[in-house]
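First the structure, in the form of structure tokens, and then the observations on it.
One protein chain is absent from this view; the other protein chains keep their places.
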Amino acid sequence: MADYSQFNPAWGDRAPVIIGFLCNWCSYRAADLAGTSRFGYPATLRDIRIMCTGRLDPTFVVKALREGADGVLVMGCHPGQCHYEEGNYKAMRRIALLQRTLAQLGVHPDRVQLAWASAAQGGIFTETVKEMTEKVARLGPMQWRDNLEETAPHQEEGVPL
Amino acid sequence: MTASNGAYVYYPGCSLQASAHAYDISTKRVAERLNLTFNEIDDWNCCGATEFFSINALPAYSLVARNLALAAQTGGAPELVAPCSACYLNLRKTNDYMAKYKKLNQQVNQALAAGNLHYNAGSLRVRHLLDIVVQDVGYEKIGAEVTRSLQGMRVAPYYGCLIVRPDTGYNTEYPTHLDKLMTTLGATVIDFPMKTHCCGGHMTQISEAVAYELIRRILKNAADYGADAIVTLCPMCQLNLDVYQGQVNRTFGTDFNIPILYFTQLMGIAFGMTPQELGFGSEVVSADRALAQIGREEPEERERPKRKDKQALPMPALNGGGRSES
Amino acid sequence: MSEEKVGVYVCHCGHNIAGTVNVEEVSEWAGQLPNVAVAKDYKFMCSSLGQEMVEEDIKKEGLTRVVVAACSPHMHEPTFRGACQRAGMNPYLFEMANIREHASWVHQDDKPAATEKAKAIISGAVRRSLELAPLEPFRAPINKTTLVVGGGIAGINAALEIAGAGYKVLLVEREPSIGGHMAQFDKTFPTLDCAACILTPKMFDVGNSPNIELLTYSEVEQVDGYVGNFTVRIRKRARKIDTTLCTGCGDCWERCPAKVIDDVYESGLGYRTAVYRPFPQAVPKYPVIDTESCIYFKNGRCKACEKFCPTGAIKFDQEDEVVVVNVGNIVLATGYDVFDARRIPAYGYGRLANVFTSMEFERMTNASGPTDGKVVLRDGVTAPETVAIIHCVGSRDKNTNVYCSATCCMAALKFAHLVKEKTNAQVYNFYIDMRTAFKDYELFYTRLLEEGTHFIRGRAAEVTDAARLPGEEGKLIVQAEDTLIGKQRRVPVDMVILMVAMEPRADASEVAHRFGIGCSDAGFFTERHPKLDPVATMTEGIFIAGTCQGPKDIPASVSQGEATAARVLGLIGKGEVQIEPVRAQIDEDRCSGCRICNNLCPYNAIDFIAEKGVSRVNPAQCKGCGTCVAACPSQVITGQHYTYDSIMSQIEGLLYDVRSPNEKVRVVEMEPA
Amino acid sequence: MLYTSRKPGLYEQIMAETPGGDVLMTCLQCGTCGGSCPSGADMDATPRRLFAMLMADMDEAVLESNTPWYCVSCYYCTVRCPQAIPITDLMYTLKQKAIAAGKYHKEAHADFSGSFVGYIEQYGRSFEFGLATRFQLTHHPLKTLSKGGLGFDMLRRGRLNTTPDRIRNMPQLTAILNEAKRLAAQHGGAP
Partner (left out) sequence: MSAKPKLAVYWASSCGGCEIAILAIHEKILDVAAAFDLVFWPCVLDFKKADVAAMADGEIDVTLFNGAIRTEENAEMAHLLRKKSKVLVAYGSCAMEGCIPGLANFADRKHMMQYIYHDAPTVDNPEGVEPQPQTTVPEGTLTLPAYWDTVKTLDQVVPVDYYLPGCPPEAKWTQAAVEAIMSGQLPPPGSVIGMDVTVCDECPREREEKKIKRFYRPQEIIPDPNKCLLDQGLLCMGIATRAGCGALCPSVNMGCRGCYGPNVDVVDGGARMISAIGSVIDAKTPEEIDAVLDTLPDPAGYFYRFGLAHSMLRRTALVRENGDRRAQPLEEVPHLDPKLKT
């Protein structure tokens, strides 16, 4: 397994986990093409197929970060080439607003990225995952769980934090 | 005029201090006329030419980067202008490569740090003097400054290599911006197929046989097309074609007698300045005869006769998608 | 906890998955997941034995959900949905976990990580499967009329095949006549038979088929609908000719005083008039008036054509006409553009008179071309004594197009032969690699070798008129490295032919978007599968044929045209189509009518019902993208099959190993007092 | 001599130490570089051939070749290369390698570059007069007389400074160059 502590010692022996949301028509197929072309990339991305980046509910991004992901990568068709005309523009605006909002909460915008790849761009898909992995690796783990642990006494067993 | 507002950071380079001082003088005179402000980088160093990169690349990039770092500290717009093509390429390449290759950027900046300097890759825009003249000033404004048309003088526009290659946005094989500039000044511009071929560069020092042949090709082509002068924009090109012209004639038994002039010198002439204030006289092959051509009524037809036959097939237009009849 | 029983099947895909992912470990691990009743691994899940295993388990074990961890859903989702359906399970309760394209094939250098990722993917799929709901596909009848776009050799063959089977075809062509690039050619390789002789009978058949409606000088402007039921808007550009009166006699173009260079049919090498018929065998036979070059349209005078037209067919005031038609299937055969040789300035095209493109040369050798088939220099009279043919102009070049244009080597050989035959000139071919695949092509190459054609293995570096050596004056000099001897060569010639690349049409990506299909990186239309589904696209009911899919020669274009016909006829034969029931639904009881969703829908499927103060989705117009689902601020729009819960569960599943524990979900509602 | 299967060698080093150099792997051997090269006729191996030799592990022959030294840095090969290989930059790296290995074609070639760099390291600016005289006297003592004519021409026209120009902050430049040399030695050339 790749050693991510070279980017940030906080990784120890674990690797970043990135949740991907890939649109059915372009980037999911780009990921398929990366596969058929045997383009290697870090095993950090765990992806979810959605029909369009327009389906991307910011809740999913927050959920992923909250549930332990270190980054979220949303990929769709290039602007102007959305299978559903304009879904990717909506994603672009939502992600921009989400990034600003999350930045106020201390989440670096690099942890939530939006990128484009057409069905033919397995190479771009691969490069995007590599770049995102490196950026997230530099930022270090998200550590949300640790973040919510309260050191105060009077915590009872079984009571959620 | 562009966002630079006519103010630029200026990198003259070593040649302009010595062998190409005519270029330096004429550049300054022309810049003054065109209301361009050139703020020279304080204490700039050599760009390394092509030689330093052959010895050790990282120090070579660092050498250039020192100039970039100093340039970024110089006041004015973030536009760095260099009149020498080799300096221009080295500055531009270092700037681009540092922006493109992370490791290089990091190492170069680490070296700069030893001299208490830092350069943000890509923060400057490196440009050649000719680009400033044709893009920022523009043909129209230059045309308005022409008081003494160069009509009657046939010039071969010679770009050399480093202003169009490897990737400067101009046509890498057949640029025409110097052609247009010369036309704006009133000169007759010959179709010059060798316009972006090599002047020999440092080969004069390494292998004379190779260098003289390269110089011969250019001179022959200019002579074939009846040029009165070759107009250039690079000290190295000027030096090789001018200073070695006699050697070439001796080696090949030719009798080329073509003066090699800087475009700024011809701009100055067209703007009504005297040859003396533009550094004329420092060329080895005298420009007198070429300058004497100015003002002649009609240059004699020396181009190849064009066939105007009704059977002729249409010729594709060089620019754009249309066709023209030959 | 849910009571669903999930079956998980981990496919080895031979070594494709098993070579990287430890499938036994993964399957054993999956068996421990909550709700998983069965977990197995198997060599080839898509084999009939694999499918039968799933079917059997559904019946025997009472599985209510099935997850197959194998390849991309784009590959085998339909396969396993079929298996589930055969066993009586609703196919939409099936979920695919892509551990091949998205794991084993891309993490070959980190096998432990690939195995761990496969587990996460399966965990996500299992969690998602629990939230899936049974759905029924929509069924719709297929309109039996087919639209073919593009009247080149591929489109012509597609149209003739479908029409021949007895169904209506609408053939739309942008130019005034069908025929495409093939109509410009004189000879075809390797047999050297005459292009016109084999093409014009087919064109004639198209013009005369009762089942083909031909719309030339027309373009598709808009496409709506889905497989079986497309609505297409076509603009018929005004020919300024009343085709009911025109007899194609030719009086108009013979009298027309406006002479312009014909950039399309003559590739710029010849002329046409402002009112013109592209070529004598044009189908339909009617001319068009090119209003840009017509003197009357420029300054209001002339009208020579009108004066001389014996039937009064010239109609200067004719306007464009827009027709809307309904079709069931669409075949795109929009062809290619020719590479603009000016983009490689080293070859001097446009500057050096005697540098020609291959398309210009096609017209030059054509007996009905501008030189009546004579091979001459740009002056129109001088025959060349030496000719250079430069291969790969705009092909195999990262600065222009990286792909091989596939046909140029053979076309170059054809040209070399024709030059020899017509002028006996010396011919030099500058090539990188000779590519003469396919039947009898290599024989043709051998024949050219026998004819004494020179082959220089080296990509031409430049073409110049700068003479350097004696003997070069007045010539074009082709400079190249002869790589077989490792030396530079300068070959003085009279004429240079540039074998220009086939490029995607300039508006290919626009057209692709209009029809809802994709383009490859190079810009050609993307097929559903490069090997096994080469003429279908990602959009059901839209097929592609010929060079719009990629560079190819005439036999390959014809084959694809006919293949699309077979696909279309297959669908027509079925009579109806099934459409994925992925749609959005608004819970009207809980919609507060904020109208956020109203203008998000690209298909205008959302209506605001003012009297009720709620929004509503029209399922016939909805295509299931989910944009409104994501946008609803009160979260009352459901996106079927990609529901909120299914995706949230999949996230939890994917992060099973890093999740924060004990996340509490609360809240049941109560009505106000 | 028989060349068998490849092992990592000069080929890999050259690619690694040239910015963007790894595309050399995609060389088609089309000969556009060799065909374009102004001094190609005088090279003992065209660039294309040199690359083939690199791939065939003919490291010695590559280092001894005059090809990189005859490169005039015109960048024709680079802009025309259908695989966008930075050939000119590769030539620079090859020169560095040849100097490092002491295997260059003619001492004069490396020495010219060396003298040039020497002046820069001493003064921060190039010194044409010093360079020309020193280099010519060392390598072409007999010709210096005839070349002297050129020098005289230039001197007479005020185009040669007989004393070098020196930058003010030489210590800064020296510090930068020394650090760069240290890094280069440590990391094995530029990326």
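Labels for the chains are A, B, C and D, by order of writing; each one numbers its residues from 1.
As a working rule, contacts are C-beta pairs under 8 Å (C-beta built on N, C-alpha and C of every residue); 3 or more make two chains touch, one makes a residue touch a chain.
In this text, all values refer to a predicted model and were calculated from it rather than measured experimentally.
Undergrad: Which visible chains touch the chain that is not shown?
TA: Computed over the complete complex, the missing chain touches A, C.
Undergrad: Sort through C:T382, C:Q585 or C:N598 and give me the one touching the missing partner chain.
TA: Residue touching the chain left out of view: C:N598.
Undergrad: Thinking of the whole complex, not just what is shown, which of A:R29, A:R46 or A:K90 touches the missing chain?
TA: With A:R29, A:R46 or A:K90 as choices, the missing chain is touched by A:K90.
Undergrad: At which residues does subunit A meet the chain that is not included here?
TA: Per the touch rule, subunit A residues meeting the hidden chain are 10, 57-59, 61-63, 65-66, 79, 89-90, 92-98, 100-109, 139-144, 146-148, 150-154, 156, 159-161.
Undergrad: On subunit C, where is the contact patch with the chain that was removed from view?
TA: 590-600, 608, 613, 627, 630-636, 664-673
Here is the rule we go by: only the chains that are shown with their structure count from here on.
Undergrad: Quick check: more C-beta contact pairs at C-D or at B-D?
TA: Spelling it out, more C-beta pairs touch across B-D than across the other pair.
Undergrad: Cα centroid separation between subunit B and subunit D, in whole Å?
TA: Taking the mean C-alpha position of each chain, the two centres sit 23 Å apart.
Undergrad: Which residues does subunit C have that touch at least 2 chains other than itself?
TA: Touching at least two other chains: 346, 462.
Undergrad: Could you pull out the residues of subunit A that touch at least 2 other chains?
TA: Not one residue of subunit A touches more than one other chain, so the list is empty.
Undergrad: Going by the contact rule at the top, pick out the subunit A residues touching subunit C in the complex.
TA: Contact set of subunit A toward subunit C: 1-2, 15, 17, 19, 25-26, 28-29, 31-32, 34-36, 38-43, 46-52, 54-60, 63-64, 66-69, 80-81, 83-87, 90, 94, 118-121, 126, 144-145, 148, 160-161.
Undergrad: What residues of subunit C sit close enough to touch subunit A in their complex?
TA: Residues 72-74, 98, 100-103, 105-110, 112-114, 116-117, 120-121, 124, 509, 513, 516, 518-522, 526, 538, 582, 600, 602, 623-627, 629-631, 639, 642, 644, 647-648, 650-652, 654-655, 658-664.
Undergrad: For the complex, give me every residue of subunit D touching subunit B.
TA: For this pair, the touching residues of subunit D are 17, 19-20, 38-39, 42, 68-70, 72-76, 78-79, 86, 88, 92-93, 95-96, 99, 108-110, 112-114, 116-117, 120, 124-126, 128-129, 132, 135, 150, 153-154, 157-161, 165, 167-169, 172-173, 175-181, 183-184, 187, 189-191.
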